[in-house]
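One chain of protein is taken out of this complex; the other chains stay put.
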Amino acid sequence: MSHRWGMVVDLDRCTGCEACVVACHAENNIPTVGEEQALKGRAIHWIRVERYYEGEFPEVRVKFQPVLCQQCDNAPCEPVCPTYASYHTEEGLNGQVYNRCLGTRYCANACPYTVRFFNFFNPAWDKPLHLQLNPEVSVRQVGIMEKCTFCVQRIKSAEVHAKMEKRDLREGEPTPACVQSCPPKALVFGDLNDPESEVSRMTRSRRGAKLLGELGTQPKVTYLQREDWNAKNI
Amino acid sequence: MRSIITDLSLVVMASVAVSSFFLNRASLAGSFRKRIAGTPQVFTPAHPTVLDSAREFLGWRDNAVQPLAFTHKRHVENQITCTACHEGVQQSAIAGIPNIKVCMRCHALFAKDRPEIKKLTAIFNSGLDLPWQRVYGFSPSAHVKFNHAPHIHAGVDCSTCHGDVTVMTVAVRAVNLNMGFCLRCHRAKQVSTDCITCHF
Amino acid sequence: MPRTSDEPNAHLVNHDLVNKDLLRPVALLSTRFFLVVALLGMVVLAGFSAWGYQLYNGIGVAGIRRPVFWGFYITNFVFWIGISHAGTLISAILRLANAGWRRPITRCAEVITVFALLIGAMFPVIHLGRPWQAFWLIPYPNERGLWPNYRSPLMWDFFAINTYLIGSTTFLILPIIPDFALARDKFSGWRKRFYGILSLGWRGTQRQWHRLETAMQIMAIIIIPVAVSVHTIVSWDFAMTPVPMWHSTIFAPYFVAGAIFSGIAALIVAMVFLRRFLHLEEYLPPVCFDNLGKLLLLMSLLWLYFVFAERLTVWYGNETAEVSVLWLTQRGPYRYLFWIMVACNFGIPFPLLAIKKLRTISGTCIASIAVVGGMWLERYLIIVPSLSRKFLPYAWGTYRPTWVEITITVATFAGMALLYVLFAKFVPIISIWELKVGMREASESELPIVAQADLRTDNIAPERANNQAGGRGQFQK
Partner (left out) sequence: MERRDFLKATVLTGATAALSGCEKPAQKLVRFIPEEDLVPGVATWKPSVCTLCSAGCGLMVRILPGEAEVVRGGKLGTIQMGLAKKLEGNPNHPVNQGRLCARGQAGLQITYHPDRVNGPLRRSGPRGSGNFLATTWEEALSEVVSKLGEIRSKNRPRSLRVLSGRLRGQHGELVRKFLKAFGAPPAMVFDPLDEPVLRQANLLSFGQASIPSFDLARTNYLICFGADFLGTWNSPVAQSAGYGEMRQGRPGSRGGFVQVEQRMSQTGGNADEWIAARPGTEGVLALGMAHVMLKEQLRPHVQDNATRLIAGWSEGLPDYAPSPVEEKTGIPGKRIERLAREITAHVPAVAMIGGLPLAHTNGLFSALAVNALNTLLGSVGTPGGMFFAPRPPMQESEDLTEDGNFVRDLLGAKLDGTDVLLLHNSNPVFATPAAWKVRNSLAQIPFIVSFGSFVDETSELADLILPDHSPLESWLDDVPESGTNRAVVSLAPPAMQPLHNTLAMPDALLTIAHQLGGDLGKALPWESFQDMLQDSMAPLRTAGGMHPPPSPEAFWTQVQEQGGWWGDEPKQFGRLASPHGRAAVKFTEPQFDGEESSFPLHFQPYVSQAFLDGSLAHLPWMQELPDSLSTIMWGTGVEINPKTAQRLGIEQDDLVEVRSQHGSLMAPALLSPGIAFDVVAMAMGQGHDNFSRYASGRGANPVTILAPVQVAETGSLAWAATRVRVSKVGKARPALFSGGLFERPSELQSR
């Protein structure tokens, strides 16, 4: 049975703690660019927690919204790539083939979520910090576009193990690093082809909505909107 | 006419001046980057020299030079399977180049009189490991994440990709593992040729 | 005696004089020439060094950043491709319209096209993160079974630009052949050999003339749709993506109009310089500038109309993301650039071109220089603000170019000038034979003896000298 990986982000659970951000850095060999580059807006965070203020003091509130690659079914980043470096995989992910990337950065312009990141320089790790690098993920060189992959290396190894044990994947077997780390369980990951999976059930929630859904990108990430506090009438 | 010349010379001076000024800035760009620039204490996928990058671009590789004249042939003749030394191959992505302890498992007892084994024992006693060099392996810029285990489980014979090691003394690069080679097999066996299967 | 108003060279009668005048720049190598070449060369060299520096350290030495992934380089790309619309398109249209005043300007126009294309086509490569892999854009069979993605506008660009380059180069070279032949005959020594090779064995036979004419006709017809398609596709690089104020149906005509606009301006500037430094006052008379000025005026109005239409619809439509980009350029930090652009593309040129008194050579020249600058700004203001204000405000950012981008940009202008100077040095920048044809048509009514003699001894088309009617017949299509 083929898989269609999807994610649900429960904004009512998300606390904006950014555990997911560091988990992603640790899992995916995301380079630390340093202050000068960060000042130039070149910091790389495949998943980020967007913070939006609402209103003004004292009636002020904040909205936290984790944004990662939405793995669109109808992705604007895919058709524009002249070399198929950005393409639709068999499992419906927006693949990014590093070795095929020319660095036109066209995909990044086309992406309405601005979740694609570019290696403006060769990344560098002060030794022995390089020992933390995950050998199961490429280290991207200069001029290569990168983005959230739903931790495809975890998905692949899970699939390989399942295959070697001649069985199907179990629910929740492949889990992206961000989902695994999330303290309030705001992130849920699973197979959208399995109608019984948790992610499928939550996707059908009445609170469910797509980020910039009006653009028709058909994201595979669903955001469950934060509920408003309604007190029992006193 | 004169005006034109002066204009142009102005442009040149300006651009050179601007260049020189910003060059200093740029070369210092990033307190973080600056400190690590050029020092060997940094790990980076950048090629050390332009020549190296050219060599990789053109796919030129030196042949591996091994510390010992290890003969695969002889070991295979003695019914030693590949997995006996390349332990990872059945369960993980990496087959693994055995370290000296693996050698000494047997050679603490067997064939101790042979000159190469004497060398081996000497190195072992000095507390050092053998600096084996890789014979195969993909260039980092290929971004290939090859996984041995599933291929072994699919019954792909080692020799398919590594040549007939049983007749080799020191292993040599017998097969050119380019993408075409992989694809031919994947297509023939009708397994996924999706890019993300190997490139991530 | 009666003269057709659009025959600017009717007053020229002495063909030898023409030959001498127009071959002079080719003939002598002045120190002034070397000085100019040296200066321009240095600037170009600085540009290449900057590019080398970028190649070595990474594209990061440019100012581009997230989310503004395209900056100066793509601006230059669009700008130069736009400039390239000067020559070929104009000369082709004028040829088909058989407007006599085109004759002295067609070649300098077509040259602009070829060189601007060459320069513009460099930028997609310069801006790549990994330029050394650029050859992957070429569809060639490979063991990996990989092909480029034909759905990508960048691939369309790749083919369109190459087509246009080949087309316009042919369109440039064809009519030069007879002039090479002329040069071959007039010169001696290495020049003779040199032009001998270039003239591809042109003997000026009836058949050759016939073929040349037909070829020119065909090319003129073919090149127009190609030219239009090129900038249409360039505009689609932007219009095809869901980026605020890029995703617009108006872009294709908007870009084409803008391209022709900037092209004409570039042409006028080039002509002014040629006129001045090659002493071609006689051959590039005010009427050319007057006519081009009118054309430029038309395009300026057209441009204003497009800008108005684009911005009004965005403002009225009031879509959040689009409007925030609109206000960014209208009231935000980009407002100064915006109004400078409007001034350059309309404010300055309009009076200079609309008022007959001001539509002098210097007047059109000033207007054109303004337009060239203004159109560069326009490209910049189309690309950068939209990218810096995409849909999610959290991911907004601003762009500031670095010395690398600036140096390379400056160098391309120098490069254009350099190529032009060199070309004018080795090829008669005004099509001599076409000029003569113009003369002939002007003076066909009654020819003075001298002229008759000139025609007979004219080494361009001896047969036609014998049989003027036939010869003339050639040109009365």
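By letter and in written order, the chains are A, B and C; residue numbering begins at 1 in each of them.
The definition used in the following text is that a residue touches a chain if its C-beta (ideal position, glycine included) is under 8 Å from a C-beta of that chain, and two chains touch if they have at least 3 such contacts.
Quantities reported herein were computed from a predicted structural model and do not represent experimental measurements.
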Among the chains you can see, which ones touch the chain that has been omitted? A, B, C
Would you mind spotting which of A:Cys101, A:Cys182 or A:Val221 touches the chain that isn't drawn? A:Cys182
Note that subunit B touches the chain not displayed via residues 16, 19-20, 23-24, 27, 32, 35, 37-38, 40-41, 48-50, 87-88, 91-97, 99-101, 124, 127-131, 148
Subunit C residues touching the chain left out here are 42, 45-46, 48-50, 52-53, 55-57, 320, 323-324, 327-328, 331-333, 389, 393-397
What residue numbers in subunit A mark contact with the hidden partner chain? 10, 12-13, 15-19, 21-23, 25-27, 32-35, 38-39, 43, 45, 48-58, 60-64, 126-135, 177, 180-186, 224, 227-229, 231-232, 234
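Keep this in mind: only the chains that are shown with their structure count from here on.
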What's the chain with its C-alpha centre farthest out from subunit A? C
For subunit A versus subunit B, what separation do you get between their C-alpha means, in angstrom? 30
Would you mind pulling out the distance in Å between where the CA atoms of subunit B average out and where those of subunit C do? 50
When centres are defined as mean Cα positions, the distance from subunit A to subunit C in whole Å is 46
Which residues belonging to subunit B are in contact with no fewer than two other chains? 29
Identify all positions of subunit A at which a residue touches two or more other chains, and write them in rising order. 37, 84, 100, 121-122, 142
Once bound in the complex, which stretches of subunit B touch subunit A? 29-33, 36, 41-46, 93, 140-145, 147, 149-150, 153, 192, 194-197, 199-200
Interfacial residue positions of subunit A with respect to subunit B in the complex: 32-37, 84, 87, 89-90, 93, 95, 97-100, 121-127, 129-130, 133, 136-142, 149, 152-153, 156-157, 160, 163-164
Contact residues on subunit A for subunit C in the complex? 37, 40-42, 48, 50-52, 67, 76, 79-84, 100-106, 108-110, 112-114, 117-122, 142-145, 212, 215, 217
